[in-house]
Structure formats: structure tokens, C-alpha cells
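Only one protein chain is missing from this complex, and each of the others stays in its spot.
Order of writing sets the chain letters: A, B and C. Residues in each chain are counted from 1.
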Amino acid sequence: MAVGVLAAVLLAGCGDPDQKLRDNAAQTARTAASDVNTTRLVVEQLQAHRLWIQPARRMVDDAEKSLGTTADSFSTQQPSTEQSARLYEQVNSTLDDAVAAVTAVRIALGNSDLAAAERQLAALQLSGEDLDQVGELAK
Amino acid sequence: MKKLLGVTLGILTAIGGFVDIGDLVTNALVGARFGMHLAWIVLVGVIGICLYAEMSGRVVAMSGRPVFDLIRERLGPRTGLLALVASFLVTLLTLIAEIGGVALAFELASGVSYLLWMPLAALAVWLVIWRVKFSRLEQAFGLLGLLLIVFAVALFKLGPDWGQLLHQATQLHPIGHEGWATYAYYGIALFGAAMTPYEVFFFSSGGVEEKWTRRDLGTERTNVFIGFPLGGLLSLSIMGCAAVLFLPAGIQVGTLGQVALPVVVAFGKIGLAVVLIGMFAATFGAALETALSCGYTIAQYRGWQWGKFVRPREASRFHVVIIVCLVLAVLTLLTAVDPVKVTEYSVVFAAMALPLTYLPILIVANDPDYVGRETNGPVRNAVGLFYLALLTIASVAAIPLMIITKAGA
Amino acid sequence: MSGRVLHAQLHLLDRQLIDRADGHLVGKVDDVELDLDADPPVVAALISGRVEIPAGRIAEVESAVTISTDGLDLDYYDNWIEHHIIDKIPGAGDATE
């Protein structure tokens, strides 16, 4: 569904202020996708008993921090047209999903609750795909 | 037999000593963003460092004069001072990055914040410099750094499509969302990581520490021409691992943990243990080298007694410089600046400081007053001049590219 | 009749000074004092920091300049730091192991 809305936004036109926001959204999404995919890779390695919990915590902590900075930075953007506003909302909500999933993993690992972390794998996967879509909106 | 052992030891040390925090971070980062499309820069950098290390080694063996002594002599006090300030600041920045790297490796292993490890790391660096013999510290950390070969083995284990990697390596252009500006910027960063100025300061001062003479020329050349290229292969395998695992997954490398991840995927917990020890050895060894190089540059420019071949009290100003630099490094890191970011900047600034370091070496390697009959031949001069031009272009382009690309963002 | 040719700036200025007695590094040649009124005019002294090294102390001019340092205070700052800082740290006088 998210993809449908985004495609509509994309097809609706390429005004200049829209273009600027779209560039920013795409760049933001690619950076965010990196952290989401890192988290997913870490959880997968934990699940396969290939990684200790200490370094895993460290890596997820770093990913969460970096993702938080990226999301905050995008939310300070100023959408000036209606289309921009829609894209802005859409990207913000995608980022929120990503932050929620990564934070959930961080909390789970903090409590050494591996099962809870593994339950986030699907959400991470989905979030990563959504971000990839946004990432393709612009160069 | 003993000679063969010595040569082997020298080569192994050169391989292990080649990779430091700059190579670890930059190669992984570039592999994740550009695949192998920038691999050729590593090749160019390795040839360059071989060329200049050989020249400075030859000058040391024939005349006993290390690099910064010559820089002041050939460039004069004013231009020499400019070279000193640039080289010293870059070396200090690299020292900060290396100590940060040691602390990050401990943080990954223990889960305890790197901010706590860092003063310990700096203290350990100082203690080793204060108490341990030069050849011993060089060998110990060089050999332990060889554990990073795990990246090469991991690359095989990951079972990449070799044809595709090779194909990437022959396509010299940016891919995906990357533009030419970021491509060039990271090219310069890789170049700076491979040719970092402190490597030559350390190498040539080490020649004096170990009292090289004309008879050591052969050993010196073998170490350089075999050890450094193999070190370069290590760099390439770090890049390859990132290209295979991170590029398709859209993961950008920004932490030391990510640099180690491909080895985890390939070998699990054992792999992680090996790679963490390797990273510790590589960064700790490089922290020793950069701390010493901070002292070498200033002492050699001013003509002070320096080196570990005398007792500390006989080279008191040299040792004070090292202590001050280590304190500065800890204070900088205590501001919670990201050591990985410091590394990314340090390799680019390194590229900027290179021409002033290399010009005097090239001149002196041609001067019979210093090297007797061992002057450069026409081929070495042609290649040397080509590299000088390359270094100058990279040096001039670094800052504009840094601004255009917002430091590679 | 002509002896070895040296160039004052090229071969003397900014060269490393070495103590002939123990091989220690004792500074750089910051300037050269020329006595142009003598006949023939000669190099009168080398200047390193605040210290003037009479030309008669020069033992050798190679890739570094070897001098005899008796009675010259070239190590003033090094000694100051040695006594006030380095000597207070244990192990300062030991050779490394």
C-alpha cells in the first residue's frame, strides 16, 4: 500500500520544491535502510549462533543512534506543496516504523531476550523494503 | 638459514604493519558503496608507497639521514615548517584515530564503552614506547596484525561470483546513486589510506633505529616490494568482503563493528575473535608508529636527539613530544567524537600532506652526496615524477571535493 | 691546488649537527657566520639556536655536520626537560628491553 501511495506521488509531477524534497527523502531512506539492514544481519547472525550478544548489542546500539539522527534530520524538512506534504508524511511514517523495529531489537538484546529480537525480523525486512522503494525515488 | 628467517620476518611484519584503522575503515566503506569499482586506486597507492618507501629506505641506508631531517634541509626552514605542521597534524589525527580504533575493538569485545578503554590504550602505547625495544615492538604487532588475513579467507568462504568482482574492478566509474564527485573523493581517501605519510616517517626512522647500512639494502627492498603488495591484497580483501556482503544489502559502513561483520557471517564467533585480535594488533601497532612519528617529525626538523636506540633521558624532548601527543589524543577522544569519522577525515588530510613529504625524498634519492652510486635510474625517476604529479593533483582536489560532496555524504 | 668544494647554503644550512664524542644529535645549523673581512674570507662559525659554534670545532661535513662540542651548551633545553620532567618518570635511564 505504501508503495502505491509513493508511486502516485512520483507520477503526479516533478515541480522544483518537490524535487528537492524527493532528493532528500531518497538520500535519507538509503541511509536509514543501511541501519535497518545492519540490524537485520546482526539478528540473523545471533539466531544462527554465530555472534556473541555483547558485540551484537554494540552494533545495534550504533545502528539505532544513527537511524535516530537520520530520522530527526528529515523531520526538520519544510514541505511547501501539497504533494511534498504527502511525501513528507509518508517518509516520516516509514522512518518511524524503521526506528520502532530497531529500537525493539535494541531493547530485546538489552534484556538478552533473543526470541523477542527474532520476532522483529519480519518487521525489519518489511521496513528495509519500504525504505528501498523511497530510496529509488531520486538519484 | 638465520638470514632467511630474518627476511621472512621482515616481510610478514610489513604485511601486518601495512593495514591500520585508515585501511580497515576506508576499504570497507568504499567496498560497501562502490563495490570493486575503486579497487584500482589501492593498486596505484601500493605502487606509490613501495616506490617512496624504497627511496627513503635507500637514502637512510646510504647516508643515515631520516626523512624529516632531509625535508628541512631541502625545503628550508620556512617551507619545511609548512611541511612539518601539515605532516605533524595529519599524524596526530591518525594517532587519535588509531587509539580510538584500539578502544573500539575492546568495546566490541567487552561491551564496555570505548571512552573507558581509550585512556588505558593511550597509557599502554606510552608504556610500550617507554620500555620495549624497537625491533621487538615492530615485530610483535606486525605478526599479530597478520591475523587480518582472516578477511581474505572470509572472502573465499563467502563464495562470491569472482567473475563479477573482477568485472567491477575493470569498470572505473561510479555506480548506482553515486556521482563522479563522491567517486573521486573516496578515490583520494583510499589513496591517502594506502600512502599515509607516517608510514614513510616510521619506515625511514626505523632504518636509523635499526642502524641500516648498505648491506641491508637487499633486505629492505625485499620487505618493501613483497610485504607492501601483500598488505595491499589484504586491503583489497577487506574491500571485497564489503562489496560481496554490503553492496547488495544497501548497507553503508560507519562503524568498526560493521567492518568485522563479513568475517562473522563467514566464520561465526571464532572468526569474530580472530578479527578483533587482528584489529587490535593493527590499530595498536599503528598507534605506536604514529606516536613515534609525531616525535620523529618534530625532533628531526629541530635536530634534537630522538629515537629508541638511546635511553629515554638522552632524548628527553622527543619523549615529551610523544607524551604530549598521547595526552592530546585522549583529550580529543574524550569529547566523544566518533573515531571512525576522525579516520575518514584523517585519510583525506593525509593525501593533502603527501607532496611536501615526497618531493625532498625524490630529490635526495638522486643526489650522489647522499646515496653514492645508488641514485635513481631513469625508470624510477619517471615513475617518481608521475606519482609526484598524481599526489599534487590529489592534494589540490581534496578540499574542493570535500566541500562539494559534503565529505562524501 | 684546489680542495673540496662546498656550498654554504646547500651543504651547511639546515644540516643535522652531530657530537663527535658520542654521536648524539645536538641540533640543526640555523645560520652560518661568515667573516668577509678576513683575508681570505672564511666561515667563522655555525649558529644553532642561541649557540655559536666556532668553525674550528667543525670536524666533518658529510650528510650531517660533525662537531666537537666541548664547553658548548647545546643541550640546554634537552637537559632542562630531562631534569624537570623525564627523570621523574621511572625507567628514564634504562635501556629498553
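Just so we're on the same page, a contact is a pair of C-beta atoms (placed from the backbone, for glycine too) under 8 Å apart; a residue touches a chain by one contact, two chains touch by 3 or more.
Assume contacts and distances are computed from a predicted model.
J.: Refer to UniProt and select, among "Molybdopterin-synthase adenylyltransferase", "Dihydroxyacetone kinase subunit L", "Chaperone protein TorD" or "PRC-barrel domain containing protein", the name of the complex member that is left out.
T.: "PRC-barrel domain containing protein"
J.: Taking the complete complex into account, which shown chains does the hidden chain touch?
T.: B, C
J.: Could you tell which one of B:Thr222, B:Asn366 or B:Thr392 touches the chain left off the display?
T.: B:Asn366
J.: Going by the touch rule given at the top, which residues of subunit C touch the chain that is not shown?
T.: Interface with the chain not displayed, on the subunit C side: 2-13, 31-34, 36, 40-44, 47, 54-61, 68.
J.: Can you list where subunit B touches the absent chain?
T.: Those residues of subunit B that touch the unshown chain are 74-76, 79, 362-363, 366-368, 375-376, 378, 381-382, 384-385.
In this section, only the chains that are shown with their structure count from here on.
J.: Can you tell me which chain lies farthest from subunit A, using the average of the Cα atoms as each chain's centre?
T.: C
J.: Please state whether B-C or A-B has more C-beta contact pairs across its interface.
T.: B-C
J.: If you average the CA atoms of subunit A and of subunit C, how far apart do the two points sit, in angstrom?
T.: Spacing between the chain centres: roughly 65 Å.
J.: Just curious, how far off is subunit C from subunit B if you go by their C-alpha centres, in Å?
T.: 34
J.: So what's the Cα centroid distance for subunit A and subunit B, whole Å?
T.: 35
J.: What positions in subunit A touch 2 or more of the other chains?
T.: As it turns out, subunit A has no residue touching two or more other chains.
J.: If I count partner chains per residue in subunit C, which residues reach a count of at least 2?
T.: Residues: none.
J.: Residue numbers of subunit B touching subunit C in their complex, please.
T.: 63-65, 69, 72-73, 76-77, 80, 130-134, 136, 299, 301-306, 308, 310-317, 319-320, 369-370
J.: So in the complex, which bits of subunit C are touching subunit B?
T.: Interface residues on subunit C, with respect to subunit B: 11, 13-17, 24-28, 30, 48, 62-64, 77-79, 81-82, 85-87, 89, 91-97.
J.: For the complex, which residues does subunit A have touching subunit B?
T.: Interface residues on subunit A, with respect to subunit B: 26-27, 30-31, 33-34, 37-38, 41-42, 45, 48-52, 54-55, 57-59, 62, 66, 128, 132, 135, 139.
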